[in-house]
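Omission of a single protein chain aside, the complex is shown with its protein chains in their original locations.
Chain lettering (A and B) follows the sequence in which the chains are written, and residue indices restart at 1 in each chain.
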Amino acid sequence: MAEEKKGLKYGLAASVLLNIILLAGVAWALTHPKVVEKPAPAGPAPTVTVTVTATKTVTPTAPAAPAGIIEYPIGLAIAVSGPYAVEGPYRRDAALLAIEHVNKMLEAAGSPIRFKPIHEDSKGTAEGAIAALEALAAAGVKVVVGPLSSKEVRAVKSFADAHKIVCISPSSTAPGLAVPDDYIFRVVQTDVAQAKALAQVVAELGYTKVAIIGRDDDYGRGIADMFEKLFTEKYGGTVKKLMYTPDLPDYSTEVQRLAEMVSDLGADEKTAVLIIAFDADGLNILGHARLNPVLSKVRWFGSESLKRPTFIPPKAPAEIGEFVVSVKLTGLFPSPERNPVTEFFEKEYRSKYGKDPTPYSYYAYDAAWLACLSVLAAGKYDGEAVKKVLPTVAEKYIGASGYKKLDENGDCAGSDYRIWTVVVEAGEYKFKEVGVWSFATEKVSFFG
Amino acid sequence: MGVDILPLVTSIVTFYGIYLILALSFNIEYGFAGQPNFGKVFFYSIGAYVAGNFTANMLMRASGVTGVDFCSDLAAEVRFKVAMSKPWLIIALFLLSLLIAAAVGGVFGYLTSYPALRLSGDFLAIVLLAFGEIGRVFARNYTPLVCGVYGLSGVPNPLVWIGDPRMARLAYSAIVLAIAFGMYLLTERLVNSPYGRLLKSIRDDELVSSVMGKVTPRVKGSALIIGSSMAAVAGVLYAFYVQTVVADDFIPIVTFVVVTMVMLGGVANNKGTLLGAMVMTLMDRLTRASFLRILGISVGFDISYVRYIVTGLLIILILMVKPEGLISEKPLKTPAIEEAEKLS
Partner (left out) sequence: MLQLAAPLLTALLLGSLYTLMALGLTMTYAVTSIPNFAHAEFVTIGAYIMAVAVNFGKLGLVGGLASAFLFAALVALATDELVFKKLAALGATPLHLLTASIGVGLVLRYTLSIVADLKGLLSVKTRVVVNPVATIGQAYLTTLHLWAVPTTLAVVAVLHLVFMKTKIGKAMRAMASNLDLARVSGINTTLVRRVTWVIAGGLAGVAGGFWSVYSPINPETGWVALLWIFAASILGGFRSFYGTVLGGYVVGFSESLGITFLSRYLGVNVAYKPMIALLIIVVVFLWKPTGLAEVTPRGLLESLKKAVGR
């Protein structure tokens, strides 16, 4: 008995100790943030031409808000673990930044309204996404930024419709989800446009044979299948596909197979590689490919997800930077690519978090802005009203990721794509714009 | 903007119901029969695949719509419409799914008994864990099953025809809970029957049981069949709840959650399993930022990671304070013993 008591005591002591260690670690991290400049004062807010008609008729029920302040919750159903362990936190931070900016704007204007972010980790799974939405719904949330992936969006769709909760996904691109009159909005174009533009750019640059290495998930498959169809049917090209399972420790064997496929295609000046990858897998693949003589001599193209600071120095190792320059890694990104809001967002993001935003962070920032603006425009915190005004608000909005007009399905209407490639200028690695693909005319034109 | 407690209730009840069934099945297999089935998620996924594929196919057939891609979101809409207009059909499909999945799960459980009878504890756990991952990788590559990496959507709630989707969800969660509780009662009956005592005796000393003339491999195998069949039923309930079946949802972490529930609650004690499943469910649902907000607590930072850390600490703490689990194994309960207790 005494033994048991002793064990119990030790157990408790151990857990307390573990807790202290843990808290110490967190405290250390909190008190030693990355060296950042003083947070910049609220700069120019995104170009907004919406008349803010919020009325005070709403009964304030939000807890913990100072007197007179009306607090509206904005749900962030953004996965930060599992497949989104690396990418998720970037997008969450962008959405948080947007809400902070909106609040600054409201405070400066003397408005009593504030937005309060509530983050739920949707884990990148259907079950996680549903659970996140249920929790948010219980807290009375009517406007949600997220979920990120198409499969999560698909899982929450009927729940969102039933509970009249507006979901604005910053990154779901599956074409099948284009459904009119639902509570799902997407501030990003579907894969169709990107695949179309990519196929055309690759063909017009004179390549007839393409080996694809891509993530075998809804994102990678969506682009790869569409690209293959268009490139073979419309341009008479040859495509070989290698789709790999995401979230594996290593991809060296896949890269070797890719090299064999490229050799089979001829590995000549008409052969190219198209990579569709996220962060961890993409860097792993590029790291192996740079050592391969065959893969080093053909041209590389990349999906929009490759246009990330992670893939070029100083974030990426120098040797990967050298590789992507030597194979002229080229890809597309929806435009208008840069505008004052883009610059403002990048500056703020960098100074607040000490890191560069990822491409989809721009969309997360805009999704959160649209969420807040739509609530303000609707004049009440009500899903149905927000759903009605959102398309109009979006039509008048230009954000960090460009013009956000939505089509009849509530998805981002097509826009032009800028063509980028990686260059070194004065010792610095950069994504340089070298051309444009016009959505209206479906024509490619290169600068200079 | 008020608090809307209904989705939270549905969420907790459904999650609890589904995981309770899984935990009970693991308790039968491990607690009573000594077979750590770490392939739990595999049998769970089988139920979901069967329910998804069968229901979606039948609804497509009933709709008369042809030429639509089975996996498309358009097809999902078609299936919802059919389910809305034909209550009897979707209910029949739900019930049939339960039956078919239980049978298919049982068959796979039978096949599993082959390695199970040859391997000892920890080896069996890892081999079955591998089973689960093999199943997932296969399902995400084999599109006809549940549309591979895209996932199969449009598996309607069997009560969708009620009209009010919120009520339909609530009613469905009640059904899940009722089935889970029914499973609990059945499990209690089972483990307190002569069969249950036989399982325990084999777990504690197989040699003695076989000397007593029992065919021990067959008995151990039967526990796996029952457990797998139950897990498949849980999978069906899950598919109709989330209304989307994605292969990549069935990752090993699901098994770990189930194992943790049983270990925390107390092995070989179904009341403990009830409690363990409840602890883990509430840990997951009530530490969320949304729930804290309902309570009026506002946190200034992202608590997602902190939640997982706290869950980990809680597991360690409970195991230290109550090494036997929250409720420890009780002695056998038989009519004879009960009578004897009354007398003394």
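Worth a mention:
FYI, a residue touches a chain if its C-beta (ideal position, glycine included) is under 8 Å from a C-beta of that chain, and two chains touch if they have at least 3 such contacts.
Just so we're clear, the structure is a prediction, and the values are computed from it rather than from any experiment.
Only one residue in the set A:68, A:180, A:236 or A:249 touches the chain that does not appear here, and it is A:249. Note that of B:104, B:183, B:259 or B:274, the residue touching the chain absent from this view is B:259. Set against the missing chain, the residues A:148, A:265 or A:283 yield one that touches it, A:283.
Which of B:30, B:54, B:94 or B:241 touches the hidden chain is settled by the complete complex: it is B:30.
The missing chain, though absent from the display, is touched by one residue of B:3, B:74, B:96 or B:126; that residue is B:126.
Seen across the whole complex, the unshown chain contacts subunit B at 30, 36, 114-115, 118-123, 125-127, 129-131, 133-134, 137-138, 140-141, 252, 256, 259-260, 263-264, 267, 305-306, 308-309, 311-316, 319-320, 323. Interface residues of subunit A facing the missing partner chain: 4, 7, 10-11, 14-15, 17-18, 21-22, 25-26, 28-30, 33-34, 80-82, 85-86, 89-90, 216, 242-245, 247-250, 252-254, 256-257, 259-260, 263, 279-280, 283-284, 287, 291-294, 310, 316-319, 353-355.
By our rule, only the chains that are shown with their structure count from here on.
Those residues of subunit A lying in contact with subunit B across their complex are 7-8, 11-12, 14-15, 18-19, 22, 58-59, 61-64, 72-73, 75, 80-82, 92, 116, 118-121, 125-127, 130-131, 133-142, 150-151, 154-155, 157-159, 161-163, 174, 176-179, 216-218, 221, 245, 381.
Against subunit A, the residues of subunit B that register as touching in their complex are 1-8, 10-11, 15, 71-74, 77, 80, 137, 140-141, 148-151, 153, 157, 165-166, 169, 238, 241-246, 248-249, 251, 284-285, 288-291, 293-298, 302-305, 307-309, 313, 316-317, 320-321, 323.
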